[in-house]
Structure formats: structure tokens, C-alpha cells
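Got a structure here, written out as C-alpha cells. Questions coming.
Removed from the display is one protein chain of the complex; every other protein chain stays in position.
By letter and in written order, the chains are A, B and C; residue numbering begins at 1 in each of them.
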Amino acid sequence: MATPLFQVPLIAEGRFIGLILDILIFALVLYYTSGDKKIYIRRVAGLDAIEEAVGRAAEMGKPVVASYGLGGFTYWTLAGLSILSHVATLSAKTGTRLIVPTGGSTESLIVRPVAEEIVKTAYTMEGVPDQYNPDDLPFLSGQQYAYVGGYVGILQRTRPASTIMTGSHWSDAMNIAETSNAVGAITITSGAYISNVAALACASDYILIGEEAPAAGAYLSDDPSQRASIRVQDIFKWIALGCIILGLVLSNMGINIVENLLST
Amino acid sequence: MSDNSLMKTLATYDRRWVYLVLFLVVVGPLLRPIGMPISVSPDTRQYYEAISSVEEGDKILFTLNTEFSGYNEIQAGIVATMRVFIEHNTKICVAVGHPEATGIPELVFNQLRSELDANGYVYGEDYVILGYVMPNEASVASMSQDFQGAITQDWLGRSIDDTFLSEINTWEDWDLIADFTTGLATTYLLNHFALRGTPMTVNCIGVMIASQKPYVDSGVYLAILQSMRGGAELEYLTGHPGPGLTAMDAFTFGHYMLLLFIIAGNVGYYGYTRQQRGGG
Amino acid sequence: MDTQGSREEEDKMVTMIDYSITIVGAFLAMCMFTTLYGKSSPLYALAEESYIGFGTGLTIVINAEYIWRTGIVNIMRGDYILILALILGAMILFRVHPKYNYVARIPIAIALGAQFGLSLRTIIFSGFIQQITASIVPLFGGDMMTMLYRWTIALSVIFMMTFFFYSIELKGPLATSAKIGEYFLYTAFGAIFAQTFMGRLGLFVGFMQSYTVPPWKKPILLAAMFIVFAAIVIMDRTGMLEKYTPVE
Partner (left out) sequence: MAEILKNRQLQIAVMALAFLLVFVPYFIEVPALEAASTKLITITAIVNAVTLILALQSQIRRGLNIVQRRQTGWYFKAYMIITMVLMVVFAFFGRETGPYHWVMYAVVNPLSSVNYGILAFYMASTAARAFRARNTQALLLLTTGFIVLLYQAPLTGAYAPWLEPIALYFGDTFGMAAGRMFLISVTVGAIVFGVRVLMGKETSVLGVGKEEV
């Protein structure tokens, strides 16, 4: 068991480093969102798959079904909305019908109007505002099961060329992905929690694994806050990686400084 | 030609056949159990050691963070663990983290009626059922910091003042938290109890193993019991066969069926695609 | 022996209530399974709406009770600051009012602030620091198996981590490392998929078992299975599925 390196007066034992790391996140987010910093974000391969999926629908003359998840405003949902905006632009360009199932939980109620606005804006920007049809964003109730039932029903009736499912989906994800595959749609999904990711990796034609979805969202979006977020997360992954490698090397030489520092 | 169509069938059959076969291989052995042997995994042994090291009078927070569906999966673990606690004469407080779970304590205690009587358990003195007291993180946090302020009554509205719970004030006063979970408030218990130092064990559904295992490895949990299989193994260790062990036949068949489908699918995939390439 | 005795006792005491619970439960459950048939049906709608209706009712009861126990009872005991909770709760209801919805902003701000405070103060320990310290283990010494485990975990974490860097270009050794990380991830997915399947199978087996134990339930289960399956096939053949299935 690691022993703290030192005790800071007033601060509870073993919580100093946690506090410092929290403060560091604040500082970094503040730094990267202030001013006009254009942060580089790598293009993830999944975006090509999304473009192909919409292109396929345009060729086949069939609709695309895209959803942004059934969670409230979390960063998964924001990523889903950014991707939805991209899909809507592509659909408007190619004249493809886009269906966006909405609802699914109480928290998602406040997300729905934002999604409507995003799709509408995309159609307007592409110069085809008349193609926007509010009925293609059906509200499938604030209940997860009714949402899944409705979603699956839409897939079965419209038999889309592609399904793009992002944002937070929980146990409902597999049901949707399997139905989508059964009706012959190219299925692109993203997963936020590990068990889901493993199952979706099998069930989908393409999957955005974990953080790939927020990164794709940030890549597509001009929102400096989303890009800053990816950068800060990267920095913390470097910190984690650095601590692990340094800690492994040092502790195997008999120096426990990293563990002790982390438990300070 | 018939060889080709067989390969095609193996590669592209209607998935409803999978559903039907899975249904039948599970229901069959449940209707007529065979009683095939099982083995005990190291994780279950560790869990058994953790829960059976409790002592008489220890105060245990028994949390049911599950819907009915999850209960069906982990009920073997719940009942077997509860039996161990009763046999050790501990003080047990049952709290639940989902509205549906308010119906579960009754199912558990009904199965343990004779153990309760044998050890002279009296409601209020030796065990208390709190009901749905963990709807969100805030409520769990307040239970951890100021129990008396957060909880005043049991699940039927009776005051807890005259029970052993009047001695509980903060997270330090619990000797063990035994959590049974499909997710829900477990993260909150982890944050506000286990991380502060309350010993905690977890029996989770299979879906959560991957996300919960790192906590055992990093020493936050004492031990983990995995899914229904862990429950069956625990029943075996405690010497009280129950629902877990009788379900193991269906469990075995379900797994073997899936393996057969995977093999068939791969044979079909290779046979079919290779023939297509050769022909085209 | 003891459990055997109590089982027999239970069997003797099967009441009409037990029978009705089992019959209705088995029938509704089978209705819900009809979704596997691949088409929505009125039977599925019946099961689904039953669940949503009664389930929501249950949530109302439980939440009301929570407000009563934690809020009102404590206020009556003299904890007057909790009145604030009721005021804020009333304010949040203005959220749906077309004109006065701004009233809800303050309670939402407080709830969000407290929520973030709660999670930010702890997850940095459980999800970050503790995961790092748990990764720092002795890599030498111990038996072969332990060493193999520890080396695999250490290397996996390091390689997988590089797969998740997005604000730099993946070139040279970093790209190789990310590729290895991806392969490791898929290896992990196989194991996790299997564990997840075990879990879902456990849910299903556990549920079916609740209709085969005690044995008097078996005929009811079989009858429900048969009736619902027959009904769905007949409805599909006669075109009744399209006619009576609700459209979202």
C-alpha cells in the first residue's frame, strides 16, 4: 500500500492530488477555450464510413435513419448531435430522406428541440429548406422501451439503406443494431460503455469505439469548446500514460515515488 | 449443387431459427433438469471468503441495485449471501436502488424463512428493510455523511429509531456493504462508501463484469461474484443447492448452442464465399 | 432437508392469487417475446403498454414516498431548511410553462451544480488516480503466470491508450502502437462479448426458471408459450397484424 508523500494542512488526507488534477482540468479548459486557438483534431476513419453510408442511400433512393442517442445533455449526446448535423448536411446535398428518431428518456426531452434546429439549419444552409420535414423527426415518447419499439418499427417499415446510431444508447442498442442489419441497412454505431462496445463491434458494419465518437463530433464541429475538450482529454491521457510507464519503471527499481505521490 | 445450397443456408439462414433454438435449449433443461457438474472459479472463492469472514453483530448494508430482471439473474447469489449473513448472526439492513426492487426483499426472505427462525431473527432488532432510498447520487452521498438525517423510516413508514440503525451515523459505521447490481446506484456506493474505506463486495450481472473488474483489481472492492454462474458456484460452496445450480444445465446448453451456430456460420461463410469466388 | 420441507409446504399453499399471478405473468411475458418474430403486433403493444403504465405508476408512488419521507417528515420534525427543497421543486415545474419557464433556471442551476460537485470530487479518484496506481505493479518476480498476467495488462493499457489520441497525428511508432492497441482491443472485445452474453443468457434463464419452479407452474408456462405463438402466426397469416398494430 502506498503511503502519502506529504500532508498538506487543511486538505483531507489522500485527496490533495485529486484536487490538483481537478484544478488542472479547469485551468486547461479555460486556456484552450479562451482566445482563438484552432486545435488540430485527427479525422477518424469512421467519418468516411458515414459519408459512404449516406452516399449508398442516395444511390439506392432509400432513406437514412440517424439518431443521437436517448440520453440527456452529456458529451456523448453532444457528439451525436455534431454527427447528426453532418449527416443532415450530406442528406440535404444528395436529396436523401433523413429520419431521426427522438425521445427515449426524460432527460432527452430538452435535447429534442436542439436536434430539430440542427436538421432544419442543415437543410436551409444547403438551400433546400422545403425538403425539411418535421414529421421525419418522430418523438417516440420519454420511455426507453417505447422508444426502442418505435425505432425498430421505423426500421422495419421504411427499410433504410443505412442506420447511423450515435450518442448514448444502453441495452436498447443491440435491438436496434440487429434489426437494422436484418432489414439490410449498413449499420454504423458508436458505443460509450464497454460491454455495449464489444457487442456493437460485432453487430455493426462500422463502429466508432468509445472516444472516437466525441472526437469525430469535435472534428466536424466548429465549436471551440468541443475541440478544447478533446485536447484536454488527450493531455490527461498523456499524464496517465506517463505516470503508468514512469511508475512501472521506477517501482520495479524499488522506488515507489509515483504511487506515493498519487496517494498524497 | 446441393452442397452449394447447404453452404448458402449456413451463411444466410433466417435469424429467427437462432431465436427458436435458443428458446428451446433453455426451456427444455429447465423443465427436466439433468444436474451436470460444474467447477468453482477463483473469483467465487475469493467472494466466499470475503462474505464468510463477517462476525456476529457486524452491521451489513445489503443493497439491491437491480430491477426484477437482474434479480432473476443474480438471485442465487443474493439468497446464498444472505444465508451466510444470517448464519453468522449479523445485523442486516436492506436498501434498494430501483422502484421495482422494493418487491425483492420479500422474495429473498421468503426463501430463507427457516434460517431466519433458526437464528432467532426479529424484524427491527436484527434486520431492517429500508426500501427505495437510493434514487440518485445525492441521496447516497447523504446516507454516507449523515445517515440519521437522510433516513428516518423503513419501507412501510415505521420509524427506525428503535432499531440497530440508530447506531449508524456515517460510512464508518458499516462493517460491510454487499451490493447486488445491474448498475444503478453502485457507482454512488463506490464513490461515497467504498472509496472512503467501507469494505464492499459486489455481485453483478454478466454485462457489468468488464466494467467492475478493474475495481477489484485496484482494491476498491473486496471481491466480485459474477452473474448467475457465480451464484451457482456460491451455492455449491455454501452447500445449499438452489436456483443457481438447477439453472446451470440450461446455461451450458445455451452456450454450446451458440458455439455451434458460430462454427456453422464460419463453415458457411468460407464455403459459400469461396464457391462464389470460384464460380464468378 | 430443511429447504425440501419448506418447498413442500409452499406447494400445499398455492392460492388462487398465486395462480393468477403466474398465469397473467406468463402470458404477458410471452407477448413481449413476440417481438422476436420480427414484426410488431398488438400482443406486443399490450405487454409494452402494460409495462409502461404500471411501471410509471410505480415510479410515481416511489418518488412521492421519497419526497414525503426525506422532505416532509423531516420538515415536520423541525428541519425547516428543507422547505427550500419544496420551493425549488415547485419552481422547476415552470419549465414547461410557455411564458414563465425562466423561473425553472435557478433550481436547474442548483441541481446541476450540486450534481457536478458530487461527481467531480470523487470520480477523479475512482476513475483516474486509482486506475493508474492499480496499473503500477511489480513486473518481475512471482510465478510465471502472475508475470504473464501483469506484463499483458501493462502492455495492453499502454498500447490501447495510444489508440485513443485524437489531437495529434498518428505517425511512426505511435501509429504502430495504436495499431497494436486496436488488435488488443478486439481481443478484449471477444472476451467481453462472451461475458456479456453470459449475463444476458443468465437474465433469460433466470426468468424462465421463475416459471418452472415450483413445478405447478410448468403447464402454465407451456400453455402460454403455445397460445401466444399460435396467435401470432395466425394473425400474421390472416393480415390481422397490420390492421391492429399501433403506429408510433
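Heads up, the rule we're going with is that a residue touches a chain if its C-beta (ideal position, glycine included) is under 8 Å from a C-beta of that chain, and two chains touch if they have at least 3 such contacts.
All values derive from a computational prediction rather than experimental measurement.
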**Prompt:** Any idea which chains on screen the missing one touches?
**Reply:** A, B, C
**Request:** Based on the whole complex, identify which of A:I41, A:A192 or A:L262 touches the chain you can't see.
**Result:** A:A192
**Prompt:** List the chain A residues touching the unshown chain?
**Reply:** 10-12, 15-16, 18-19, 22, 25-26, 29-30, 33, 73-75, 78, 106, 109-110, 112-114, 117, 139, 141-143, 145, 171, 174-175, 177-178, 181, 192-194, 197, 199, 201-203, 210-211, 214, 225, 229, 232-233, 236-237, 240
**Complete:** Where chain B meets the chain that is not shown, the residues are 15, 18-19, 22-23, 36-39, 41-42, 67-72, 100, 102-103, 106, 135-136, 138-139, 141-142, 145-146, 149-150, 156, 182, 209-211, 213-214, 217, 229, 232, 248, 251-252, 254-259, 261-262, 264-266, 269
**Request:** State which residues belonging to chain C touch the missing partner chain.
**Result:** 17, 20-22, 24-26, 28-29, 32-33, 35-36, 42, 45-47, 49-61, 63, 66-67, 70-71, 81-82, 84-86, 88-90, 92-93, 95-96, 101-124, 126-128, 131-132, 134-135, 145, 148-149, 152-153, 156-157, 160-161, 164, 182-198, 200-201, 203-204, 206-208, 210, 244-247
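Keep in mind that, in the parts below, only the chains that are shown with their structure count from here on.
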**Asked** Greatest Cα-centroid separation from chain C: which chain?
**Response** A
**Message:** Can you compute the centre-to-centre distance for chain A and chain C, using the mean CA position of each chain? Integer Å is fine.
**Reply:** 20
**Message:** Report the inter-centroid distance (CA atoms only) between chain A and chain B in whole Å.
**Reply:** 30
**Request:** With chain centres taken as the means of their Cα atoms, state the distance from chain B to chain C in Å.
**Result:** 13
**Asked** Hey, what residues on chain C touch two or more of the other chains?
**Response** 38, 125, 131, 133, 192, 195-196, 199
**Prompt:** What are the residue numbers in chain A that touch two or more other chains?
**Reply:** 182, 194-195, 198
**Item:** Complex interface listing, chain B residues touching chain A
**Value:** 15, 207-208, 210-211
**Message:** Give the list of chain B residues in touch with chain C in this complex.
**Reply:** 16, 19, 23, 26-27, 30-31, 69-75, 99-100, 102, 113-114, 131-133, 135, 137-139, 141, 149-153, 157, 190-192, 195, 205-210, 214-215, 217-220, 226-229, 240, 242-243, 246-247, 250-251, 254-255, 258
**Message:** Quick check on the complex: what are the chain C residues that touch chain B?
**Reply:** 2-3, 5-6, 33, 36-38, 55, 58-59, 61-63, 65-66, 69-70, 73-74, 77, 79, 114-115, 118-119, 122-123, 125-126, 130-131, 133-134, 191-192, 195-210, 212-213, 218, 221-222, 225
